[in-house]
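The complex appears here without one of its protein chains, the remainder shown in place.
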Amino acid sequence: MNNETPLLSVTGASHRYGERYGCRGVSFDLWPGEVLAVVGESGSGKSTLLGMLAQRLALDEGSIRYRTARQTSASGEGGASEDLLDLSTLSEREVRRLWRTDWGFVHQNAADGLRMHVSAGGNVGEPLMANGWRHFGQIRAEAEEWLRRVEIPTDRTDDAPTLFSGGMRQRVQVARNLVFGPRLVFMDEPTSGLDVSVQARLLDLIRSLVSELGLAVVIVTHDLAVARLISHRTLVMKDGAVIESGLTDRVLDDPQAAYTQLLVSSILQG
Amino acid sequence: MTYDATNRMPQDAVLSVQDVDKTFTLHLQDSHQLPVLRGMTFDVPRGACVVLGGESGAGKSTVIKMVFGSYGADSGRILLRHQDSVMDLVTAQPRQVLAARRETVGYVSQFLRAVPRVPALDVVAEPLVERGVNRAAARERAGELLARLSIPERLWKLPPATFSGGEQQRVNIARGFIIERPLLLLDEPTASLDGRNRGVVIDLIRESLGHGTGMLAIFHDADVRDAVADLTVDVQSFTPVREEVLA
Partner (left out) sequence: MSGPRIVYNEGYLDEQTKRVVRRALLKGVAIPGFQVPFASREVPMPRGWGTGGVQLTASVIGPADTLKVIDQGADDTTNAVSIRAFFEKVAGADSTTRTDHATIIQTRHRIPETPLTENQIVVYQVPIPEPLRFLEPRETETRRLHALEEYGLMYVKLYEDIAKYGHIAKTYDYPVLVNGRYVMAPSPIPSFDNPKMHQSPALQLFGAGREKRIYAIPPYTDVESLGFEDFPFEPQSFDQSCEICESTEVYLDEVLIDDQGGVMFVCSDTDHCERTLTTRDHDHITEVNA
């Protein structure tokens, strides 16, 4: 493993809905510590792209490779070195292992990412239990530590997310997705359902955790302000294709494509 | 002027801008072409302060932003001595530009891009912490700078978003000067400061220059400019003549 090998490498990724492409020919590399924003309006293909990356939608063309050690029953778990592996060659068991150990997914709607009737502590502790933690005291201590980091008061640990505000739910979701130490986190419009002030708090929290933990993040958003605040790089999507990409501040301050200029100018006037 | 394929720049320069063109295409205004710079060429030597001169609207800020990477260049080279090699910012990959910003290029803009909820002291200390200095030591150094720039200690724990324009600017300056990088970009850092604080900024600039930092700056105030400028580059001499543009 070296620093020059990306964590995630996407080449020509496409997904078709029948005859029509929902997303076509998307390529990018992502390195550890990088936050990549995918922006565009609804129908631009950004959610389709995220679906493919997260293995929820079929990759009809192209490849998605991830840096990991292949674990085969023959070689056992030891001694494996990291390589860029084509995700389509991994078994379901291996992909699910990656979801337990390497990847997080923060949903737009907390109900999709949390067990709404399980306590906040149970929600955050579940990934640990899934990874074999079997000591209640340790699980609870770790869950409480992560709830503290996302600014949930300790006395709410045993409350279910149904009793929480929208912002708190998202923060619990963030904790649940970081507690097991992932390397790559996907975020689908994590702040879009929230009030502006709550949004700022959550974004700032995500920003500082991401830089502290050196995570790679792919965040899908329609909000350019979100992209500016937390991402290093931005892909602008329209009609299923990437029409502009680069450093976030360059894409937003010196947009080249007509569509990006339109997008940026509509935000500034808004 | 032609250059060979290798990224060649003067030995003593930290930055070498060579034959850079920049045109803005305004797609929303019938794809109107707005040429800003033609054949822009100059060097920033180590330990020297190069001031960009020219009228407002001549493209001074554009030059600074191209060097920082937040604007692209159409052609030419912007060579930066980054660590042990030379990087061409015109063709560099985003992550190379980010690495350059981390290690080599500092930027003090006119406005602080305020990060919500982060106290002023941590805003200033952040570049040191990112370099691996422990937080306590970084905060101590940040406090010294804030004190020098007359930010009262009672404000240090507050997020700068609520500060006055002048206070925000001084926080921004402290953040820009807390670590020394080989190249520092200054875009009117003293615009809204009083005489005393302008003096402090002049001192900070001179100290950094003394340590070998090269600077590329735009100064609104003639007195600051006269105090620190080693060279002046007239941006207007690289601005296309309007008549030519229209032709």
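Chains: A and B, in written order; residue numbering restarts at 1 for each.
The criterion applied here is as follows: a contact is a pair of C-beta atoms (placed from the backbone, for glycine too) under 8 Å apart; a residue touches a chain by one contact, two chains touch by 3 or more.
The model shown is predicted, which means the values in this text are computed figures rather than measured ones.
J.: Of the chains that are displayed, which are in contact with the missing one across the whole complex?
T.: Taking every chain of the complex into account, the missing one touches A.
J.: Could you tell me which of A:A54, A:V118 or A:V198 touches the chain that is not displayed?
T.: A:V118
J.: Looking at the full complex, which residue from A:E4, A:E19 or A:E92 touches the chain that isn't shown here?
T.: Residue touching the chain left out of view: A:E92.
J.: Can you tell me which of A:D112, A:D158, A:D195 or A:E212 touches the chain that was removed from the display?
T.: Only one of A:D112, A:D158, A:D195 or A:E212 touches the chain omitted from view, namely A:D158.
J.: May I ask you to list the residues on chain A that touch the chain which is not drawn?
T.: Where chain A meets the chain not shown: residues 92-93, 96, 100, 115, 118-119, 121-122, 125-131, 134-137, 139-140, 157-158.
As a working rule, only the chains that are shown with their structure count from here on.
J.: Express in whole angstrom the distance between the two chain centres, defined as the mean CA positions of chain A and chain B.
T.: Each chain's C-alpha centroid was found; their separation is 33 Å.
J.: Quick one: in the complex, what on chain B touches chain A?
T.: Residues of chain B touching chain A: 24-28, 31, 65, 69-72, 94-95, 97-98, 115-118, 130.
J.: Spell out the part of chain A that touches chain B in their complex, as residue ranges.
T.: Contacts found on chain A: 31, 34, 200-201, 203-204, 207, 211, 232-233, 246-247, 249-250, 253-254, 256-258, 261-262, 265.
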